[in-house]
Each structure stands twice: as structure tokens, then as C-alpha cells.
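Input: one structure, supplied below.
For this view, one protein chain was removed and the others were kept in their places.
Presenting chain A:
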Amino acid sequence: MTRFTKDGIDRRILLAGLGAGAIGTLSAPSVLRAQTREIVVGGAASHKPWVDAHVAPIFERKYNAKLTFEGTRSLVNLEKMQKNKDRPYLSVVQMDDPVMILAVREQLLEPITAAKAPNVAKLKPGTIHMEGQWANYLQPWQGIAYNTNVLKEPPASWNDAYDPKFKGRIIIPSLQNTEGLPNLFMASHLATGKPMAEAARDTENGFKKLVSLKPNLLTVYNQMPQAFSLLEQGEAHMIVGALSSFALQRRLDGAPIGLAAPKEGIFPVPSGIAVVKGGPNQDLAFAYVNELLGAEIQAKIAPPTFALPTNVDVPPPPGMPTGVAIHTIDWGFVADNRNDWVRRWDREMSM
């Protein structure tokens, strides 16, 4: 007996139908994927709002592709690249320059060339690194974020954070975070009076000065949103070494926050972009990089990120600090010494 119903569907037809259905169901995702190509970009969690708002719509429309942005910390992106080196799933990474140096050393990046991303020809000098291994698409800057309800005048000097009246009210970034490094260099500059380029190499005096900040510390953060939450609540009065891209966005959102550019100067924290070696859809990856280095996207993202554009055709957005020194950081020197600094930091800055 092979018939199952009065309509004449027998067992063979039913089994064939089920088989075809199963194959169709299982293969559907790949079929659907084949229709729209996709790249996964690993970047900072704080980048996601402007990537979703300003970059993804243009990129997806222009290239008929899907863009997935994974937001986390640069070092986590590095870990993802390293652990998936044989079968990378990230196509592009947006990371801090010191982490890019580590990625270059581990041969995880595919160099950006003018042939693959023509907009590199439009970049300012000093924004393409290590023979095109990565390029900077923005330059946010670091100053002192302060609660405007508590401090009516912006801090004039980086030394203000050491004033005993701020006991337990100061937050600084950890050395784990890229934005944590300038405090060490500035502390050395404050302690010795040496020019910044020279002071940055004198970390011995930098650490001695930083230790004197301990009574004033509320905490040392490695999660930026938490630090800003404390600042906005008034529990903290200053974040010393805050990024413009985060601080000024919060101010725009209505938070009682200001960002001071102290008299000793500010630090740019270049945002780098690179193609992952062997990552999926390399042509799309280079196209994405090209877009971020291009004038159209940079003109859109520089104002909301409160950063300097790197494309020569894009003017600096309004509201950028003027008349203060901008200190560049030797990231190669940082990469060579950072682990030793972190060890020392643990021992000398701990509670």
C-alpha cells in the first residue's frame, strides 16, 4: 500500500517533496546571501551611530551590498583577526593607530594602494602609515571633559586635575585604552617642563607625577560610556583625556558636558582604517575604505564626530579648538613600551 491520501499522493512523491523542501530550506540562506554581498567591519562601539547614520546607507546603495558593523574595542578586533587568521570573517577594521602597528607586525593587513582605493591620493601628509598598511580617515582630539553644572569655567591647564579640591572627583582612562596614553606624556611634561616630544620619552617622571594624582581619582576607566555617565551625574567633575568624538556628541545630546582644550595643548587620536588580509569580498572592502577616505563621507562624519577630516578637500568642521598646540604621538615608541608601562601602572596606580 503506497497511497497516503485520496488525492493520490503516494509515499515516493511525499518523500521526494520533503527532501526537496529540506534541501531548499537548508540552502536558502546561502542563496539569499548570494543575492546581496556582505562585508563585516570591525570598529569601535562608539562608531556605530555615525556608521549606521551616515556611512552604511550610502555604501549599501552605491555597491548593492550589505554592511555589518561590529562595535567593540580595537584590541578585541585585533584578537578577532588573529584568532581567525586562516579564515578571516572581518573585511575591514577601524582601529586606533597603536593597535594597527600590532596588526602590521602580525601580518594581518592588506596594504591600501591608490589603484584599489584612489582617495588615498587626497589624504593629508602623515595620514598614510607603514607603506599603506593603514590610513587615517579622521582625527578626533583629546582634551579635558568637565561637568558644566559643577565647573562654571573650563579647566585651563592639565595641571588643574591635580588640585586637591578635586579629591575623588577625577576620572582618567586606563592605559589599556589608547586615549589613556597622553596622560602619561602630559604628566611628564608638567613635571619636567620639557618640550612635549622630549617629555613623552621621559615616562619615569611621567609616572612619578601621575602617582600624585591618586588621591583625586574617582576611578580609572576602561569603558568610556560608564565614565561619561559618572561625569554627567556629577559624581565625577572631570575626565582628563576625553575624546572629542564622544564628549562633544554627548554635549550635543544635551548632557551638561564641556570639552576644554588646555593651554598646554591637545592630542589627536587618529582613527585608522585597514583592509583585513584575506578577508571576504576584498573588492568591497577596498571600496568601503575608499569611501571613508573620500570627501563625501568625511564631510558627513567630521562634524558629528567633532574630528578633523584627513581628506584635503574637506574643511575642518566649525567649533574645532584654535590657537593650541596639537601634540602628535610616536605610536611606534608606544607599541614598543606599552606592556612595560601597563605592568608599572598596575603596581603604582592601584588602590
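The rule is simple: a residue touches a chain if its C-beta (ideal position, glycine included) is under 8 Å from a C-beta of that chain, and two chains touch if they have at least 3 such contacts; residues count from 1.
Here is the rule we go by: contacts and distances are computed from a predicted model.
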Legend entry - Omitted chain (choose from "Cytochrome ubiquinol oxidase subunit I", "Putative spermidine/putrescine transport system permease protein", "NADP oxidoreductase" or "(2Fe-2S) ferredoxin domain-containing protein") - UniProt protein name: "Putative spermidine/putrescine transport system permease protein"
Inset, instruction - Tell me which residue among A:Leu217, A:Val314 or A:Ile329 touches the hidden chain in the full complex. - result: A:Leu217
Legend entry - Touching the absent chain when the full complex is considered, from A:Asn149, A:Ser212 or A:Asn339: A:Asn339
Legend entry - Which residue of A:Ala45, A:Val76, A:Val150 or A:Val324 touches the chain not shown here: A:Val76
Inset, instruction - Identify the residues of chain A touching the omitted chain, counting contacts across the whole complex. - result: 73, 75-76, 79, 102, 168, 174, 176, 217-223, 226, 229-230, 233-235, 339, 342, 346-347, 349-351
